[in-house]
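Only one protein chain is missing; all other protein chains are in place.
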Amino acid sequence: TFPNPLQDHPAYSTVKQYFVNADDTVPEKVVVQKNSPRGVHFRRAGPRQRVYFESEEVKACIVTCGGLCPGLNTVIRELVCGLSHMYNVNDVFGIQNGYKGFYSSNYLSMIPKSVNDIHKRGGTVLGTSRGGHDTKKIVDNIQDRGINQVYIIGGDGTQKGAYEIYKEIRKRGLQVAVAGIPKTIDNDIAVIDKSFGFDTAVEEAQRAINAAHVEASSAENGIGLVKLMGRYSGFIAMYATLASRDVDCCLIPESPFYLEGEGGLFEYIDRRLKENNHMVIVVAEGAGQDLIAQSIPAADQQDASGNKLLLDVGLWLTHKIKDYCKSKKMEMTIKYIGNFLVFTPMRC
Amino acid sequence: TFPNPLQDHPAYSTVKQYFVNADDTVPEKVVVQKNSPRGVHFRRAGPRQRVYFESEEVKACIVTCGGLCPGLNTVIRELVCGLSHMYNVNDVFGIQNGYKGFYSSNYLSMIPKSVNDIHKRGGTVLGTSRGGHDTKKIVDNIQDRGINQVYIIGGDGTQKGAYEIYKEIRKRGLQVAVAGIPKTIDNDIAVIDKSFGFDTAVEEAQRAINAAHVEASSAENGIGLVKLMGRYSGFIAMYATLASRDVDCCLIPESPFYLEGEGGLFEYIDRRLKENNHMVIVVAEGAGQDLIAQSIPAADQQDASGNKLLLDVGLWLTHKIKDYCKSKKMEMTIKYIGNFLVFTPMRC
Amino acid sequence: TFPNPLQDHPAYSTVKQYFVNADDTVPEKVVVQKNSPRGVHFRRAGPRQRVYFESEEVKACIVTCGGLCPGLNTVIRELVCGLSHMYNVNDVFGIQNGYKGFYSSNYLSMIPKSVNDIHKRGGTVLGTSRGGHDTKKIVDNIQDRGINQVYIIGGDGTQKGAYEIYKEIRKRGLQVAVAGIPKTIDNDIAVIDKSFGFDTAVEEAQRAINAAHVEASSAENGIGLVKLMGRYSGFIAMYATLASRDVDCCLIPESPFYLEGEGGLFEYIDRRLKENNHMVIVVAEGAGQDLIAQSIPAADQQDASGNKLLLDVGLWLTHKIKDYCKSKKMEMTIKYIGNFLVFTPMRC
Partner (left out) sequence: TFPNPLQDHPAYSTVKQYFVNADDTVPEKVVVQKNSPRGVHFRRAGPRQRVYFESEEVKACIVTCGGLCPGLNTVIRELVCGLSHMYNVNDVFGIQNGYKGFYSSNYLSMIPKSVNDIHKRGGTVLGTSRGGHDTKKIVDNIQDRGINQVYIIGGDGTQKGAYEIYKEIRKRGLQVAVAGIPKTIDNDIAVIDKSFGFDTAVEEAQRAINAAHVEASSAENGIGLVKLMGRYSGFIAMYATLASRDVDCCLIPESPFYLEGEGGLFEYIDRRLKENNHMVIVVAEGAGQDLIAQSIPAADQQDASGNKLLLDVGLWLTHKIKDYCKSKKMEMTIKYIGNFLVFTPMRC
């Protein structure tokens, strides 16, 4: 190991202690009772006194895989600038168009100047694609080109691929570090405060909610229904609901609901329309999957390979609400907003 | 007739001539040649020296009909404030939820204070609905309540209804003025400079174009396709294209196009992808209707009442482009953005 | 004490445990080492199983004091709506125009409907003012009107006033709860995650930075200098710097700096202009006070009452940099942006 080059950085010169001690930890739970046991602790992230690679020997590469998320370019920029300005690393390469770029495209040389303004643009300057993961070909190329730091930005499928790369690298006994950077707009990773792009998604989601509210409140018995992102978690839906304050009801995967009878959604719709003449409902895309499953044939719930499909809770709810109101002879106008745009650069 | 109360308004006191002369006109065409005839001229709009109604006898009402358009609340606000502050009219009523509100809801009393902030909200504070036009019932109510100025804000269907109301009023010999205020986000009215809400739609359209551009440029051979409003005209599509400058091709109803062969869309797609690796296409919803019509059964082009349907040019183009690229074994990613939100309050 | 009315709230019915235990605590420091002592813990905030007041007996009032901060209306709205919807409290009053409103204005009755949209407006619907704190008159009025919950939103001066009110209430033996809600756009309160309005200030600050960057980069040897809020802390300056990524140098009160010699600001300016032709400097208003103090007479550093004045670091730096460049015969254009607007409603 080598002394961390950060120690010579002028920006840090007035800060007293900025390296993380080897035995620093952070508790999983911050709410504690007097005599409760200490519980699980995580190792603390941050710069160490000593680092594993010597700066001039580092040859790093960065790849972005899967769908877009606000902030991809910001992450790329910080990797390039951080490696260069803070760790004196000058060999950083960009892999083009996702995993397949490891073996089918030129590697782009990246320096701070070339990424200087990219955080102001949406998308990823490296390009991205789905699939294309061929462990052997990828590690062959890493090995041939002498890459020893691999930064992989992507969702859970991508990270599984990163793990395969890591295993193959170990098997071959290479001195290569593989770092996975989680990309999930849904913020559904327990051990970090917030996933990048989440705040931007919440802000954009409020535009959709606002549109639904405008439509609902301009009609008689108007209902605005907005489907937001969140396959397994309701973070975007809940945060956007709280921030907007125009939402009457927010349905999320974590909390089951039902339509009919006491305490059901229909009863609540009745009440809110009577009280307020209009209402706004937000639903996370992963909410109510069990309910929908009961009403459609099992065959339609799987894709060709037998994988479970995400059923469209927004359209389903729209129809159910329409049917209910018809059956009650209630005049009503429903506006369904089923998708919205989050391709702006990350706000912050 | 009576002297225009505007003449006493302090805001006008330093302006020398602000009334429109009875014989002022504006030419239809402003490009002229030396000896060309004068051509058609329109009567000039604006305040007249003398007005038809005495202020204290005016009883005005305002109604909004049909779909939402940015600026509805601004128009309502200006009617109320203009009638009150400039013409000293104190009896202004709002009709709720469109035409049917004339005979089925209470009339809302409207004063400047109650509309003070409404221009900052989207939608219409009066509510709106489609249909509900019953000429007899409407004119009965106008007559019974002594309304003598009727302001009707809506699209072409609504204005046809306004004309029916006007004819019925004439038939009954009532002294009631009916004013139609055209609502068309598409800006497709030749004799006015710009329809309200158009600029806001153009600005919002650029968000959709931007999203398509981000997606297209983050993929290999990425195509972004955006369908914008414009059933019979390409104003929103063309203005948004010009303002955005990220669009490679803009298809509008006024200008026919074809897909295959020299000068066709496919040829152009080939070229742009080769030159630039990605491209953005904007299409107005009314473009290419003849082309699509050729490829689907006549029965599917009409609604239940036999009216011509607007065929979805966006989905059709998406499929055609996919098929074309497949046939050429061209790898390509297409992102189709088929609807976007314009429910913000009017900007500017 | 009484059972918390929250337990009957439908929104909570599916959530298992939402009351805070009496002995829940949160550690001051979340970074711990294996055998380190447990350290200071704070009592955890949140709803309790039992509450002190019976809902129908609560008579609450809300007051906003001092300067504006984004989010004031959001806080007011949440107090009114939370008291009403969650705690069944129906008697909530607004005090107008700050402390003096306790004894010189009518109390406004506030219900959820009347605050429904206020979070979309900047400022405070209650009005605000500085000063006007007369403990005796205020407590007299609280007593006379039977108020038993007082919510006071304001900065440190305001909170000192709140403490006086609390002491007077205790002295008189009244059963009145006084809650201080800290208002500080600077985020300089250690024990909370973030003060309300801070994120909005950071976002607006980026507009000023962006303007400075545009000016600097459009000139030869252009320097953009932005003064941001932060009397005793550099949170806004640092967060805006990090988010913007266009800043070359950020000066904050927590970290002293000097102008001349090695490691000084001038040396850094020299270097950045040579490398990049332009640069952007951000300075928190409280930075460099000691440095400025050396260059101006002591008398000018106090107000009439002998209080220490905040010296204008922005203008001072502008002159110092100009003088330096002149002395070095360096052509340079400096653009100083000394104040910017943060009066938008809170974003979130």
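Letters are used for the chains, namely A, B and C, taken in the order the chains are written, and counting of residues starts over at 1 for each.
Please note the rule applied: contacts are C-beta pairs under 8 Å (C-beta built on N, C-alpha and C of every residue); 3 or more make two chains touch, one makes a residue touch a chain.
Everything numeric here is computed off the predicted structure, so don't read it as measured data.
Novice: Of C:Pro5, C:Gly82 or C:Gly127, which one is in contact with the hidden chain?
Specialist: C:Gly127
Novice: In the complete assembly, which of C:Ala211, C:Cys249, C:Ala293 or C:Leu315 touches the absent chain?
Specialist: C:Ala211
Novice: In the full complex, which residues of chain B touch the absent chain?
Specialist: Contact residues on chain B toward the absent chain are 10, 13-15, 21, 23-27, 30-34, 41, 44, 74, 77, 119, 202-203, 242-243, 245, 255-257, 263, 268, 347-348.
Novice: Extract the touching residues of chain C with respect to the undisplayed chain.
Specialist: Those residues of chain C that touch the unshown chain are 68, 96-97, 121-124, 127-129, 207-208, 210-211, 214-215, 217-220, 333, 337, 340-341, 343-344.
Please note the rule applied: only the chains that are shown with their structure count from here on.
Novice: Indicate the whole-number Å distance between the mean C-alpha point of chain A and the mean C-alpha point of chain B.
Specialist: Chain centroid spacing, chain A to chain B, equals 38 Å.
Novice: Round to the nearest whole Å and give the separation of the Cα centres of chain A and chain C.
Specialist: 30
Novice: Where the CA atoms of chain B average out and where those of chain C average out, how many Å apart are those spots?
Specialist: 44
Novice: Identify all positions of chain C at which a residue touches two or more other chains, and write them in rising order.
Specialist: There are none in chain C.
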